[in-house]
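These notes are about the structure you will find just below.
Removed: one protein chain of the complex. Kept in place: all other protein chains.
Moving on to subunit A:
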Amino acid sequence: MKLVVLAGTPGSGKTSVLLHTIKALMRNEKRPAVVKVDCLWTDDDQRFKRLDIPVHVGLARDMCPDHFTIYNTEEMLRWAEAEGADVLLSETAGLCLRCAPYPDECLAVCVIDVTTGPNTPLKVGPLLTTADIVVMTKGDLVSQAEREVFRERVLEVNPGCNIVEANGLTGKGAFELAELIRSGPDAVDNMLLRYNPPLAICSLCTGETRVARKHHMGVLRNLDGFMEYKGE
């Protein structure tokens, strides 16, 4: 079973790129299954179902979507296997850009929107810097020069990645991405995350709503950069 984890900034076109890529995979006699993880709501599963493949939705709700994805990875793989798939495509709604949902033995794909400007690759963090493949979308909306500058910026933060220029409307790049997936690694037991999660959960994570400083515990960073631990 191959595992592909597809993450990216909101609205970058992850689902559209994936839809075209699935068609390309099926043309090459692969049997993909999709798990779509979102936070509160999604109807992307309807779009995937039209391709007549196994689809599973996971809503992370109160849980961090990346933590939700990682926590459920084994279950997803078991489900995909039971469905007779040979490639599991896991699309996640990573949001805070602090961590990255990529295990080591998977094909890590980061989808990023060129129209967000050439400074964006510097802001996205491990989601981009630890990806194997960076998919640049919406390149048709900018000049070739701007695409090339964007590409340069991506390579500055992730020199070893493969860059695929894709278009969710026309399907450009899907064949290339499908080819990279076909030659990707097989998932194994005891996978490790490529990047460490945030330092600790904070009081807000556990439901604290009071703003006053005295109510907050955990590993905390002051405005001046000083870090301390408060708690038991």
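Convention: contacts are C-beta pairs under 8 Å (C-beta built on N, C-alpha and C of every residue); 3 or more make two chains touch, one makes a residue touch a chain; residues count from 1.
Assume contacts and distances are computed from a predicted model.
Q: Pick from "Transcriptional regulator, AsnC family", "ABC transporter ATP-binding protein", "2-oxoglutarate synthase subunit KorA" or "Pyruvate ferredoxin oxidoreductase" the UniProt protein name of the chain that isn't shown here.
A: Hidden chain, UniProt protein name: "ABC transporter ATP-binding protein".
Q: Looking at A:82, A:141 or A:204, which makes contact with the chain not pictured?
A: Residue touching the chain left out of view: A:141.
Q: So which of A:95, A:163 or A:191 would be touching the chain we can't see?
A: A:163
Q: List every residue of subunit A that touches the chain not included in the displayed model.
A: Within subunit A, the residues that touch the unshown chain are 115-119, 140-146, 148-149, 151-153, 163, 165, 170-172, 175-176, 179.
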